[in-house]
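All protein chains of the complex are present and in place, except for one that has been dropped.
Order as written gives the chain letters A and B; numbering starts at 1 within each chain.
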Amino acid sequence: MDELHDLNTMPVPSELRNNIFITTIDRFVSYIYNWGRKRSVWPMMFGLACCAIEMICAAASRFDIARFGSELMRPSPRQADLMIVSGTVTKKMVPQIVRLYNQMSEPKYVISMGACATGGGPFKEGYNVVSGIDKFIPVDVYVPGCPPRPEALLHGLLKLYEKIERQSVRSVPWYQRGESEAIPVPILGPDLIDPRRLPEIRARLGELQAQQGSSPESSL
Amino acid sequence: MIYGIGILKGLGVTLKHFIESYIEDVRYLFEGGRYQPRHLPARQGPRARGIFTVQYPKEKLPLPENFRYIPFLVYDTQENKIKCTSCGICAKVCPPQCIWIVRGTDPSTGRPRPEPEAFYIDATICMSCGFCAEFCPFDAIKMDHDYELSSYERYESLLFDLPRLLKPDTYHAQIHPSDWARELAEKEAEKAKKREKAAARA
Partner (left out) sequence: MTAPAKAKAAPLAELKGDLAVLKEKFGDAVQPAEYEGVVIANGVLVEAARFIRDELGYQYLSSLTAVDYIQEGYFEVVYHAYRLEGGGPLVFKARTPRGVATIPSLVSVWPGADFQEREAWDLMGIRFAGHPNLKRILLWEGFHGHPLRKDWKEPYYEEEHKPFSSRWPSGHHIRAEDRVFWHDNVQYPLDWDPDQAEDTSDEWLYIGMGQFARAETGERVEPKSLRTERLVVNMGPQHPSTHGVFRMVVTLDGETIVRLEPVMGYLHRNHEKIGERNMYLQNMPYTDRLDYICSMSNNLGYAIAVEKLLGIKPPERAEYLRVIMAEFTRIVNHLWAIGFLLNDLGAFFTPALYAIEERELILDLFEEAAGSRMMCNYMRFGGVAYDVSDDWIARAKELVYNRLPRAIEELDRYLTHNELIQSRCQGVGVLPPDLAVAYSTAGPVLRASGIPYDVRRAEPYSIYDRFDFDVAVRYNGDVYDRYLIRIDEMWQSLRILRQALEQIPRGEIQAGKKQYMMRVPAGQAYGRVENPKGELGFYLVSDGSPNPYRYHIRAPSFINLTALNEMCKGHKVADVVVILGSIDIVLGEVDR
């Protein structure tokens, strides 16, 4: 029964799929819907490192993020729409970040603020640093800079508005059927372990062990 | 002491701030409104009172000349060449090692040529420290003032290659006026020296 209502599997001739009428309604609804949504993006009160200080400055009186409807920093991920990953993501912290992201209710967006969250930044070579939060959670807008000025963060927020404006009610993932899948939380073992890569790691380690079983000291 | 006097005094401070902002508004009313561009320095200076907000993106704080964000390479518009000689000092001094330079070679002789063949700056690593600009002996790399670099993607758009990094020296002169004046003066002095030498030889 469900299949019959799914637009993607419905036996509709392809020329009728982009029905003008539906598209217009969809655009109108999306416009209203997105207009409301983009004016009240509530960020999560969540700071990691140096960039968090500039994020607080963006929320303070000089740069005043309230002008964009984003002054309500929610300490609870359940009430937040936007996660600003502001600072260096370390291996020890990344399980918590993924857990917080999973706890956020949809629609949810992520701004990666600063060089560190974007790609590891100046600390990329360090042994406890994740080279970019996008290895674990999807990022919508990257703001480079070390640290980005508060204006640069606001610019990133405006970029996010543009992205929200372009979303259509019909295609957004949170109105699709079924639950959205949670991202598996990374594990802290001898090093950071991405559970999605466990089979690969198991296979390759087995291979390597078989190859050089004589020297268990070495590591890769 | 009556309990609560301290609280009331404290609340007086917030009330003062509240009223002050309106007094300022009225004062600005006679000067064409608070958001006139000419009022920006006063509104953001040490004597600022009342509302302190900068209406970004409609108005922007003036950036000091020293301000640094991500480096760019200066293109000499008079001599039509890249100023960089690919000496590699910036790549050596860069603390997070985010600069990659391929030194140019002369195709006919195969010897190094003082121009970079490729130049990369990884903006996802750059820590905006400004050492590259500070230690460049040719004034070829400078720190940019453009901070509006947000993007939806990081692998292509935040890896700056040579075409992306090059900016004309007119732009450099515009954002770093006193640095540019120093460069011009040095150039003049060098020219004068050469002329003197030539005159002495003749």
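The criterion applied here is as follows: a residue touches a chain if its C-beta (ideal position, glycine included) is under 8 Å from a C-beta of that chain, and two chains touch if they have at least 3 such contacts.
These numbers come from a predicted model, not from an experiment.
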item: Neighbouring shown chains of the undisplayed chain, as defined at the top; value: A, B
item: Hidden-chain contact residue, picked from the options A:Met45, A:Leu158 or A:Ile183; value: A:Met45
item: Missing-partner contacts on chain B, residue numbers; value: 3-7, 9-10, 12-14, 17, 44-48, 52, 63-64, 66-68, 86, 88-89, 91-95, 97, 99-103, 112, 118, 120, 122, 127-131, 134-135, 143, 159, 161
item: Touching residues on chain A - with respect to the absent chain; value: 45-50, 52-54, 56-57, 60-62, 75, 87-88, 90-93, 95-96, 100, 120, 122-131, 135, 146-147, 149, 187-195, 198, 201-202, 205, 208-209, 212, 215-220
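Throughout what follows, only the chains that are shown with their structure count from here on.
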item: Centre-of-Cα separation between chain B and chain A, whole angstrom; value: 30
item: Footprint of chain B on chain A - complex, ascending; value: 61-64, 67, 112, 115, 118-125, 132, 134, 139-146, 148-149, 151-152, 154-156, 158-159, 163
item: Chain B residues touching chain A - in the complex, by the definition given at the top; value: 44, 51-57, 60-61, 69-70, 95-96, 98, 122-128, 147-154, 158
